[in-house]
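Of the protein chains in this complex, all but one are displayed in their positions.
Note that the chains take the letters A, B and C in the order they are written out, and that residue 1 is the start of every chain.
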Amino acid sequence: MGLESPFIPYLATLKTATQLTPDIKLLSVELEDPDIRASFDYKPGQFALLSAFGEGEAPFGIVSLPLLRDGLEFAVRRIGTVTRALHELEPGDTLGVRGPFGNYFPLEDYGGKNIIIIGGGIGMAPLRPVINRILERRDNYEELLIINGARTPQDLVFQPEFPTWMEAPRTRLELTVDKGDEHWEGRVALVPDVVKELAPSPDSAIAIICGPPIMIRFTLAGLRNLGFKDNQIVTTLEAKMKCGLGKCARCNIGEKYVCQDGPVFTLEQISQFLEQP
Amino acid sequence: MDMDLIQQIRDKARNLLEKGTVEGVIGYERAGDGLTSRPLFAYDPSATERLIFDETCAHNLVKYLLDKKGKKMAVVVKPCDSRAINLLLNEKQIERDKVFIIGVGCPGMVETNWNHKSETLQAKCRSCQLSKPLVYDFLAGREVERQAEEETYSDITETEAESVATRREFWLEQFGRCIRCYACRQVCPGCYCPVCFAERLEPLWVGIRIAPEENDLWHTIRAFHLAGRCIGCNECERVCPVDIPLSLLNRKLEKDVKELFAFEAGLDPEEQPPFATFKKEEMLEFGG
Amino acid sequence: MSVEYQPKVIGFLCNWCSYAGADMAGTSRMGYPQNIRIIRVPCSGRVDPLFVVKCFQRGADGVLVSGCHPGDCHYTEGNYHTRRRFTLLREFLDYLGIAKERLRVEWVSASEGRRFAELLSDFTAELARLGPRSKI
Partner (left out) sequence: MNLFASKDDLIRWLDSLLQEYIVIAPVRVQEQTMFQPISKVEEVIFDFDNTTLSPKGWFLPPTETLFSVQRDDGQVELVPTLVEHDAVIFGLHPCDAKGIALMDGPFLQEPGDTLYRERRSRTALVGLACRQVQPECFCTSMGSAPDDPSNVDILLTEVEDGYIVQAVTEKGKALLPKGLAEYKGKMHPPPKLQAVPTKEVISAMRELFDDPYWEQLADRCLHCNICAYVCPTCYCFDMRDYTDKGKVERVRSWESCQSPGFSLTAGGYDPRTTKGERLRQRFYHKFLYFPEQFQDVACVGCGRCVRDCPVNIDIREVISNLQQVTEAKSGS
C-alpha cells in the first residue's frame, strides 16, 4: 500500500481557547502523536488546515513560533461554518491539523533592515509570529514599527502581548481604531492615514502588511507615495483554499496556486501575476 | 427561414441601436454548426446583420435581462418567452421601461442538439395556444394561426396512476443520474435568488455528495420553488446533459396550480401569484 | 425476534396554538406517542417546504405541520398561506413517491390538548400501517 493519504489530518487536542476579541479566539492545539509533534516544523507565514470534524476544513496562519513546543496556535475569527464549529470546541476536544503548507516570510533576508508591520483586524494573525520572531532575534534587525488597526478597541487582536511589544528595544507599537469607545484614549484613524502620518522612511526598510482588501489597497498607495518600492512591500494573500496540495485549483489566481506558491508574496511578484488578486 | 421576419428583426434592432434607444439587443444568431442557433448580444448596429429567427431558436432570452439590470436592452421574445417577461415584471425583477420587446410570431420550435435538427416539434410547442407574445413593443412577422393540441397532461396522469413505490423508484433512478451541473437553474428565468439554497452553507440544505438522496432534495425544491412561477419554457429539460425529464415535475405543479388555484404563471403581470394570496373560504376540507 | 416498528415523526408546531395544545396534552397527562420530535415555530406559515423535504430526506417517516385554526392566526393570515402551500406540497411529494399520508397539516388550538394527543396517535398508527419508507 502507498503512503498515508495527504488528505488525512493529524489528530490534535485543543488545549486552550482564549477569547481575543468578541469574534476571534486563540486556539492552542497539541498534536497527539509525539513523533509528529516533534517533527512539525514551520516558519512565520506558513499555514495549516484545521478540521472541525462534521463540518470540514479551513486554512489558518500558524500564529505561534515553532520553538515553543507546547503547541500550535491559531487565531480563528468566527465567520463561517468551520470557524463556528472550531469556536464551539472545548479544551480536550479533538480536531484535525494538516500542514504546514505554503511559503513563509523570508525574515533571514531582512536582517539589518528597518521593519514596518502593518496589520488590520484578523490580518494581524499571520504577522504575530513575524513580530515575535523579530523580537526573539532583536539584534538582527534595526527599528521595528508596528501599526495595528481594528474597527473598535475591543477588536484589537493580541492585546495581552502589547506590553511586551511596547517594551521591546527599538520597537514602537502604534494602535489605531476606526471607532473609539468611552475608554479609548488612543488614535481614531484609518490605517492608511496612520501610515501617512507616521511616514516611515523607505530607506533600508521592508513593509509587511496584512488586512482587509480595502485597507491593503489604500495602504499600498500610501507606502508607494512614501517611496517604497514594490519589492519592499510584502503581504500574505487570502484565497479560497480547499486541499492545500495544489490539486483542487480553488486558490488558483493567474498562474499561481496560493496554497503552494504563496501565501507570501512581494508586491512586485503580485504585480506580475496575470490575474490580480 | 422566414426572411421577411428576420429582416424586420434586423431593421428594428439596427434602428434601436442607431437611435440609442437601447444599449444592446439580445437575439439569435446561427450557431457554429451552421444548423442550429444560439443567443447573440448585439451592441453595434453592424452586428444586427447576424440576427436570425427560425424553428431552432429555442433559448428563452428573457433570462439574460437579469444580467443586464439597469441597462436598457431590447430582447427578441417568442410567445412562450413573453410569459417570462410577465413573471419578472410581476416579481419586480425587471422594469418595463428598460426593456424593448421585439416580439416574434412563432412557428414552433423543433428538437435540436448541437449539429442535429429534427423535424419533431417540441412537446411544449404542440400544445402552445399563443398566436403572438402577450407583451411586446414591436411585433416582427405575423400572428400565427395555431392548431394546438389541448394540453391533457397525459404523461402526468400516467405517472400519477402508478403506485407510490413505483414513482419513488422512478424518480430516484432519474435523479441518480444528475451530476448537479445546475444548468437547469442557470437557464431558468425564474431562478435568480442571490444565493441559491443549494449553495447555502448555514444552514446547509444540500449536502456535498452528488448522490441520489441529495439530488432528490435539489430537484424537489428546485421544482417547488417554481410552483405557480414556472412559465413552461422547458429550457431546464432541454439543457439537461443527462436527460432528466424535468417537465414531468414542472408540469405536474403547473397542472395542480391550475386545478387548485385557477392560476397560470406569466399570463398577467398584475395578477397575484398563488402563494402571495389566499381565499379564506377555500380548501376547507384541509386539516381538522 | 421482532422489534415493533416505531415510525419517526417530526412535528412543526406553531408557538401560539399547537405548541400550547401539545403542552396541554403533556401537562394533563393525556399520553401521546413518543415518536414525535417537536420543533416550535412562530407560525405554521414559517414552515418552509424545504424543512419538510429535508426531514423526509434525513429519514423521517412522517411530518406534522400544525398551526392555529384558520381565522385564529396570531399573525392574522399566516396559516392561510400554510394551507395553500402544503396542499400543493402534499400532492407533489406523493407524486415523487412520498405518500401524502406521511405529511399531515392540522389545526390545533391551545385548548385542544386532547385532540392533539388523538391525532398524533392516529397519525402514528397510520404511519405504522404504511411501514418504513423505502430507502430515501
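Convention: a contact is a pair of C-beta atoms (placed from the backbone, for glycine too) under 8 Å apart; a residue touches a chain by one contact, two chains touch by 3 or more.
Just so we're clear, the structure is a prediction, and the values are computed from it rather than from any experiment.
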* To do: Could you tell me which of the visible chains the hidden chain touches?
  => A, B, C
* Taking the entire complex into account, which one of B:69, B:96, B:177 or B:279 touches the absent chain? -> B:177
* Hidden partner chain, residues of subunit B it touches -> 31-33, 36, 38-41, 59, 63-64, 67, 113-115, 177, 179-183, 185-187, 195-196, 199, 207-211, 238-239, 241-243
* Asked: Residues of subunit A in contact with the chain that isn't shown?
  -> 1-9, 11, 51, 53-58, 79-80, 82-83, 94, 96, 212-213, 238-240, 242-243, 245-250, 252-255, 274-277
* Against the chain that's been left off, what residues of subunit C make contact? List them. => 58-59
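As a convention for this text, only the chains that are shown with their structure count from here on.
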* Asked: Roughly how many whole angstrom separate the Cα centroids of subunit B and subunit C?
  -> 35
* Asked: Using CA atom averages as chain centres, what separation in Å is found between subunit A and subunit C?
  -> 50
* **subunit C-facing residues of subunit B, complex** => 159-160, 164-172, 197, 205, 212-214, 216-217, 220-221, 223-224, 227, 249, 252-253, 256-257, 260-261, 274-275, 278-280, 282-284, 286-288
* Asked: Once bound in the complex, which stretches of subunit C touch subunit B?
  -> 49-50, 53-54, 57, 69-71, 77, 80-81, 83-89, 91-99, 105-108, 115, 119, 134, 136
* To do: Under the touch definition given earlier, write down the residues of subunit B that touch subunit A in their complex.
  => 201-202, 204
